[in-house]
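A single protein chain has been omitted from the complex, and every remaining protein chain is retained in its original position.
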Amino acid sequence: MWTWFFRLASPPYVYRSAAALTPWFMTVAAIAIACGLIGGLRLAPPDYQQGDAFRIIYVHVPSAYMSLFCYTTMAVAGAIGLIWRIKMAYALAAATAPVGASFTALALVTGSLWGKPMWGTYWAWDPRLTSELILLFLYAGVMSLRPAFEDPARGDRAAALLSIVGVVNVPIIHYSVQWWNSLHQGATIAKIGKSEMPGSMLWPLLTMLLGFMCFYGAVVCIRLRGEVLNRERRSAWVREAIKS
Amino acid sequence: MSVADTLAEGPEVSAVRAMALIVRRELRLSFRRPEQMLQPLVFFLIVTTLFPLGLSLQLSLLRDMAPGVLWVAALLSSLLSLDSLFKSDADDGTLDQLALSGQSLTAIVVAKTAAHWLVSGAALVLVSPLVGIALGIPVAIFPTMLGSLALGTLSLSWLGAIGAGLTVGLKRGNVLLSLIVLPLAMPLLIFGAGATDRAASGISSAGALYLLGSLCVFTCTLAPFATAAALRITLE
Partner (left out) sequence: MNFWAMGGYARFVWPCFGLAGLVLAWNVWSARRFHAAARVRVERALLMTDE
């Protein structure tokens, strides 16, 4: 039963699968994002209170969600690497980090641009904004630690440990709007039960979320191939693969 | 007989005795070089001075900012002293010997970190009334200030030990240490400064202090394991 799990972890398999998956992820991402944009920018009615400014939600929420998703993925991959000593897990963590960091930065900036019309300020030191900013710093820490070691394997392990320590921040970001009086609004999408958003506004958001997820899949597959090549460049299968 | 020799006696040496030996050794080594103990303290005093100089505020306005200034200065000087937590032992090989001694690396980490806090964080807390007066913090809230600083510097020692373990032996390790530890320490800063701030405004600071206390317990119990894991990675 575990054979499929460890087969998943074999570098040549990862290299080939990533190549095969990329176009599929990219296609679905492009379609979903296009539909989400049409739905969000055109079809969804303007908000009763915020007018058309609310449309920023269609990039802000997906990028914020992805920032958390990527960090969690990075931490889980690091944990898998440390526990089962699977090198490809470290490759996934390394591939995810810059993507997640870029989503975090995008979430912060789009949130800031949305904050001005909504709250009157570009920034507030409220719990959710502050902890999202801390997330960006955590990404920076992990991305700086990995290359600092001469032995790349050691760098992978150290970065994995650090990302696990920092993952505590993720639930803090998510629940901060429940635990503290926050300027930031509460949960936009209820996981169970009815959401507060009307359907015409909700479906483009879900579509954009799907699009961003698939986009992440595509990008991480491309990066993974680079990571695999870097880590396995001395092995025979890489030489064969590149020669052909 | 050196600590390493004692530990080399084997696993018959109980963990508690080993920890006590390590604490005693750390304290003795620190007092042999008093200037190394004083440097972070002086840094603390200097940084607190920078704020009033840079902002040229009257004492009454400074008072409002005082808890935050105090805490930021404490945070920065704690970071400075964290660098030395494992460095000298790593350089001369003692850390490797301790790791190989058969004693639990986590216990060794706990002992070293506790000793380190006694020398750096506790000293900071003792000096803080001076700084409090200089920044105009009312004497009545000194107990809250001291309490929050004690809990905060303690938490920071445990948390920072993880960063110290990850960066021991790296070139430019101290810059990386700060980059890694400061984001993790931000919640501490928020609650620690918040507790003193509330006390200064007359609101009950009990809630913030309890939170700070629970953060301290959280870090004290979990951080040593992470630090030991970090050392296992970096020392191999």
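Observations on the structure shown:
Order as written gives the chain letters A and B; numbering starts at 1 within each chain.
Just so it is clear, contacts are C-beta pairs under 8 Å (C-beta built on N, C-alpha and C of every residue); 3 or more make two chains touch, one makes a residue touch a chain.
Because the structure is a prediction, the values reported are computed rather than measured.
Seen in the complete assembly, the chain not on display touches A. Set against the missing chain, the residues A:S63, A:S131 or A:S176 yield one that touches it, A:S63.
Touch with the hidden chain on the side of chain A covers residues 37, 41-42, 46, 51-53, 55-56, 59-60, 63, 98-99, 102-103, 105-106, 109-110, 113-114, 116-117, 215, 218-220, 222-223, 225-227, 229-230, 233-234, 238-239, 242-243.
Here is the rule we use: only the chains that are shown with their structure count from here on.
The part of chain A that touches chain B in the complex is made up of residues 130, 134, 137-138, 140-141, 144-145, 148-149, 154, 157-158, 161-162, 164-166, 169, 172. Contact residues of chain B toward chain A in the complex are 162, 166-167, 170-173, 176, 179-180, 182-184, 186-187, 190, 226, 229-230, 233-234, 236.
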